[in-house]
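Before I ask anything, here is the structure I am working with.
Entry: chain A
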Amino acid sequence: MTPSVLAGLTGAALVGLGFYGLILHPHPLRKLLAFNLIGSGVFLVFGIVARRGAAAGFRFDPVPQAMVITGIVVAFAASAIAVALILRLSMESRNVTLDPEVWTRPNGGGAT
Partner candidate 1 sequence: MSVLPVLDVVLASLVIGVALFTIAARDLFASVVGYVAYGLLLAFVWIRLYAPDVALTEAAVGSGVTGVLLITAGKRLGALKNAAPEMRPGLSLKILTGVLAALVAGALGAAILMLPDPPPSLAPEAAAAASGAGAGLENPITAVLMSYRSFDTMLEKIVLILAVVGVWSVGANKAWGSAPAPLRQSRPYAPMVLLAQTLAPVGVLIGIHIFWTGADAPGGAFQGGALLAAMWMVTMMARLAEPPRIDAQWLRMAMVAGPAVFLVTGLAGGVLAGSFFAYPPGIAKPIILAIEAFMVLSIATALPMLVAGPPSERPDQ
Partner candidate 2 sequence: MTTLLELFSVAAISVGAFFFFAGTVGLLRFPDSLTRLHALTKADNLGLGLVVLGLLPRAENTFSALKLIVIWALVLLSGASTAQLIGRALRRGRK
């Protein structure tokens, strides 16, 4: 098995693992970690696509690699917003849950 195929299958496994965690973990920070696992799995798929595209004297196709760099930055920005929201939510209330039932307030404000 070539390293690129191996990395691709690793990526697929990471996507599966992250997917499992994203759905099942109740804590939003754990969900965020799971999301990041999926993200790195997706980047690995880009990585093997780049590695397979070795041609014209390059050992890799530079386009997908550049996309991964952009992707990592965007994923970091996403994590930063999520962390800020999670911390603020846990400061404001005792619940860090996202369960809609907890937040359904029949006489809630939010009118304006």
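By our rule, a residue touches a chain if its C-beta (ideal position, glycine included) is under 8 Å from a C-beta of that chain, and two chains touch if they have at least 3 such contacts; residues count from 1.
The set was built so that all candidates are chains of the complex that A comes from, given by their letters.
The structure displayed is predicted, hence computed values, not measured ones.
> Quick check: counting C-beta contacts as defined, which of 1 or 2 touches chain A in this complex?
1
> Looking at the complex, which residues from chain A come into contact with candidate 1?
Interface residues on the chain A side: 1, 3-21, 23-27, 29-30, 32-34, 36-37, 40, 43-45, 47-63, 65-70, 72-81, 83-88, 90-91, 94-97, 99.
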